[in-house]
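A single protein chain has been omitted; all remaining protein chains appear in their positions.
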Amino acid sequence: MEAFIQFIVQSVRYGTPLLFGTTGEIITQKSGSLNLGVEGVMAVGAIGGFLFATWTNSLILGILAAFVCGALCGLLFAFLTVTLQANQNVTGLAMTIFGVGLFQFIGQNLTSGSGFPAMSAELAAKVGENGIPLLRDIPVVGDLLFSYNPFVYLGVVIAVLCWVYLFRTRTGLKVRAVGENPAAADGVGVNITRIKYLNIMLGCGICGIGGLYLGMVLRSGRYDGYGDWIAGYGWIAIALVIFAAWSPAKAIGGSFLFGLLLSLQAYRGAVVSIWPAGLSWMNAIPGEFYQMLPFLLTAVILVITSIRKKKDGGSPTALGLNYYREDR
Amino acid sequence: METFAVQLKNITKTFGSVVANHNVSLDVRQGEILALLGENGSGKTTLMNMLSGIYRPDSGSICIDGREVSIQSPEDAKRLGIGMVHQHFKLVDIFTAADNIWMGMEPTPFGLREKCKAVDARKGERGFFRLAKKTGLVFRCAGARFKGWFLSKKRNARVAGIVQKFGFELDPAKKVYDMSVSEKQTLEIVKVLTYGARIIVLDEPTAVLTVQEIEKLFAVMRRMKESGHAIIIITHKLNEVMEISDRVAIMRKGESVGVVNTADTDEQQLTELMVGHKVDLKIRRPEVQFDRPLLEVRDLTVRSDEGSVAVDKVSFYIRGGEILGVAGISGCGQRELCEAIAGLRKVESGRISHEGKDLVGLPPREIIAEGISMSFIPEDRLGMGLAPSLSIADNMCLKDYGENKWNPVVNRKKARAKARYVVEELGVVTPSIETPVRRLSGGNVQKVLVGREIIGNPNVIVTAYPVRGLDINSSYAIYDILNLQKEKGVGILFVGEDLDVMMELCDKILVLCHGRVMGVVHAQKTSKEELGLMMTGSLDLVSLKEDKHLGIARDSGIDDKESA
Partner (left out) sequence: MKEKVKQPFVRFVRRENVTVRRTAAVLTAAILFALVLGAVLLAFNGTDPFSFYWTVISGNFANAIAFRNLIRAIVPLLITSLGIAVAFKLKFWNIGAEGQFMMGAFFAMTASLLLGNALPSFLTVVLVALIGGLGGALFGGIVGFFKVKFGTNETLLTLMFNYIAQYFVAYLLNVDFYRRPGGGIPVFKSLPTSAWLSEIRIGNFSFDTALIVALILVTGIFLYFKYTKHGYEIAVVGDSPNTALYAGMNVKKITLRTVLLSAFLVGLAGALQLQGPASGHTMSTGITGGMGWTGIIIAWLCRLNPFGILLGSSLMGILERGCEIARLNSGVSAASADILQGIILFSVLAFDLFIRFKPVFRKKTEGLKGGSDETAGQPGSDATAGEG
C-alpha cells in the first residue's frame, strides 16, 4: 500500500509540468494559434526562472521570472505569426530550436565559466514536498492530496482559473470566437490582434512556469552541461492538449494520468505488488512502452475523434491558420 | 444644410492593378432605405466593406452624421453605429445564437463619475453621508465591474428579450450549426441591432431566401426604417429595388453612375443605368433540328453533404441541339444534380444514361471520356473547375493530362496551343498564357473555364451559373458560345438564376423546388410569373397533370423493362 501511495505521489509530481505546459498551450490554441514550440518556451522559462530564483533566492520571483520569460517567447511567436503572418508550424519548430539552444548556450557557458548556480538550502526547502500543514497528516488522504510541493497546487489553481477564464468570462468567449472564426469575431469588433497576442503570451508564460518546475523539482536544479531540462515534456504537453479535448479542467486529470504513465516505467513494481497474481504481466511489458503510451493514446484519440466527426469536439476550427482581414 | 447619416466622398480603392472603386460618392439619410444597385463585380460590396472597416479606402473620406471619421477596423465601425450583414454570414458555428451576439457585447458601464456627481449635486446632505454614499458607490462599481468580467447566466434570457423587442423569432440557445439559412440571417440582423447600429448594410440578403422569407425580411426592413435607421441594401434584383427602396444608387464598373428616387424611376431606366447602354435583351435563340436524346436522367435521387435528400426522383432528358434550363432558388438541388451527372456525387437511386449507356457509378474520368463536359461555377468562382495558382496553360490540360497512359510527362506543348487558341478565340485579356488564373478578372476566368470545356468537343455540356459575376458583354459572349455549340448538335444543361435570360436562351426550362421537379415548360410559352410560382413550390405541374411520362423521352435510350 505504501508503495502504491508512493507511486501515485510520483505520478502527480511527474504530471505537474505537463499540467502547466498543457494549460498554457490550451490557452494559446483556443485563440487559434498552434504553437509547436512549447519545448523551447519551457526551456527558456526554465533557465530564466531558475537563474532569477537562485540570484534573488526567492521562489516567487523565480516563478514570475519564468512566466515573464515564457511570455517573451510568446511575444516573439505572436509578432512573427500575427503581425508578420509567418507559418505557425515552422515558427513553432524554430522556437523549439531557439529555446533549447538558448538554454544550452547559457547552461554550458555557466558550467564552463563561473559554474552552474545551485539552489540555496532555503530555496531547495521551499520547493520540497512540504505539503499543507495539518492536512498532510491525515492518513492516506493526506499523502495523496496534501503532501506536494507548492508548484502542484499552483498548477491546479492555474488550470481551474484558466478554465473559468475560457468558458465563463466575456474575454474567454471572445478568445474562443477568435479560435473558431476570426472573421466573425473581427466583424463584431473583437480586436483579433490583441486577443491573439495576449493569449499567446499568457499561454507561453504558463508553459514557462512548467519549465521552471522541471528544473527546480524534477531535476533538483542540477545541470550536467549536456542536453536540457525539458527532455520532451513540451511535446507530451502538446499531445495532452488533444487528449484533454482543449479543456484546462480535463487537463488536470489528463496530466496526472500521463504522469502515471510516465512513472509506471520506474514504479510499476509497486503497482504489481498490490495484486501480483493479476498484474504481473505489467512487468513483462518493456519500460519504453510506458513512455510511448501517452503518444500512442493521443494518436488513437486523434483517429477516433476524426472518425466520429463531432462538430464541437473542442478543437478550434481556425487552429493554425493566420488571419488577414482583407482576405476573402 | 442637411445632415446625412452616412456620406461617402470620392472613395477610391484599388487591389493591386484592379480599380474596385473609383471616386465614388454616396449618401444616406436617416429613416431611409437606399438600394445599392449594380451588377456583380461592380464594386458594391467593396464599397460597403470600407464602411464596415474590412477595407480602408486609398483616398476619399467618410462622414457619419456630418462628422468626418476614420474607420480602421470593424471595431471602429461598430462604435460609430454601423452594422453590416455580410452575404456569407460571419457566425461562430459551435456557439449558440446568444453567444454569437454576446461575444461582441461590452459590459454596461457603471458610470461611477456620473453617479458621484449626482450625489454631489444633491443638496442638504452632510459631508459624512456624502462620503459614505460615494464609498458605497465605489464598492458597487467595483462589484459591477467584477461581475462584468464573467458571462452572465442570464444571457440567453437577455438575448431572448432583445429578439422579442425587435420583433423577431429566434431561439437564443440554438447552436448556429443547427440553424437554417434564414435563421442565421435573422441572427445576423439581431446582432447588428443589438450593438445599437443605426446604419445597417445588408449585402444581397435575399439571395438565399424563399419568397415568404423575403417578404418577412422586407417587413423587418420597413420597421427598422420607421424607427429611424438608415438602411443600405445591396442587390442586383430590380423588382426588389422597386419594392423596398426609397432611393437607388447605381454603380457600374466601380463607379457611381447616378442616384434616383425610386418613385421617379422604373425598371427600364434602372437597367439602363446599371448596364450603361440600352440592352437588347433579345438573346439569339437559333432553331436547331432536335436530335435524339443524348442525356437521360430517370428517377434520380441524390443526397446532400448533410445527408438530406437534395435531388428527389428527378427525371428529364436533353436532346442534341437543345438547351434545357434549370431554374430554382439557389440551394434547391442544382449543385447536387450537376455533381451527380459529373460523377462527383454518389447516386442514391435512379439512372443517368448517356446515349443509352449507364453512367451511374462511373468515376469522373470515364464520364469525361464519354464526352460529357461540366463547367460548374460555384459561389467561390475558383473553387471547382480551375486550379487558381496554376497558369492558364496548365489549367487547359486539367482534364486530358492523363491521355497517352504510358507517357509519364504532361504534354505542355498541347496545353499551350490550347491556351493560345482559347485566349485568342474568346478574347481573354491576360498578360500571357503563363499567368496564374487567380490573377485574371472574373469574366476572363469564366472564359478560360468555358473555353477549355468546349475545346474538348463534348456532346453534352452541363454548365451552372456560367455568367455569374460577368459584365453584360462577357455574358453575351458566353451565350454566343453556348448557342454555337447548340448549333453543332450539342445538348446543353444550363443551370441559371436570371429568369429573363433563361426564357430567351433556353428551349425548355425545368424548375426545381427543394430537389423535386415542379415541371418542364417551353421557354417561349411560359411566363416569369409561372416560373416564379413553380420555384417557390406554389405551382406543381407534375402532380397537377399526374403526367407519369414527364421527363421521359418517347425514343428513350433507356430500356424500360430493365429499369422497371
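Going in written order, the chains are labelled A and B, and every chain counts its residues from 1.
Here is the rule we go by: a residue touches a chain if its C-beta (ideal position, glycine included) is under 8 Å from a C-beta of that chain, and two chains touch if they have at least 3 such contacts.
Fair warning: this is a prediction, and the values are worked out from it, not measured in the lab.
**Q** Just to confirm, in the complete assembly, which displayed chains does the hidden chain contact?
**A** Listed by label, the shown chains it touches are A, B.
**Q** Sort through A:E2, A:D224 or A:E288 and give me the one touching the missing partner chain.
**A** A:E288
**Q** Which listed residue, B:R140, B:R365 or B:K528, touches the chain dropped from view?
**A** Of the candidates B:R140, B:R365 or B:K528, B:R365 is in touch with the missing chain.
**Q** Pick from B:V19, B:C63, B:V309 or B:A417: which residue touches the chain that isn't shown?
**A** Result: among the candidates, B:C63 touches the missing chain.
**Q** Tell me where the left-out chain touches chain A, residue by residue.
**A** Output for chain A: 34, 36, 76, 79-80, 84-87, 89-91, 93-105, 107-109, 112, 232, 235-236, 238-239, 242, 286, 288-289, 291-292, 295-296, 298-299, 302-303, 306-307, 309, 315, 320, 324, 326-327.
**Q** Spell out, residue by residue, where the missing chain touches chain B.
**A** Counting only chain B, the missing chain is touched by 1-4, 7, 9-10, 16-17, 25, 27, 56, 61, 63, 66-70, 72, 247, 249, 258-261, 264-265, 342-344, 363-368, 374, 376, 378, 382-390, 394, 397-399, 401-402, 408-410, 412, 439.
Quick note on the criterion: only the chains that are shown with their structure count from here on.
**Q** Can you compute the centre-to-centre distance for chain A and chain B, using the mean CA position of each chain? Integer Å is fine.
**A** Their C-alpha centroids are separated by 45 Å.
**Q** Would you mind writing out the residues of chain B in touch with chain A in their complex?
**A** Per the stated touch rule, the residues are 52, 54-55, 73-75, 77-79, 84, 86, 90-95, 99-100, 102-105, 107, 148-151, 175, 177, 191, 195.
**Q** Would you pull the chain A residues touching chain B in the complex into a rising list?
**A** 167-174, 176-177, 180-181, 183-191, 311-312, 317, 325-326
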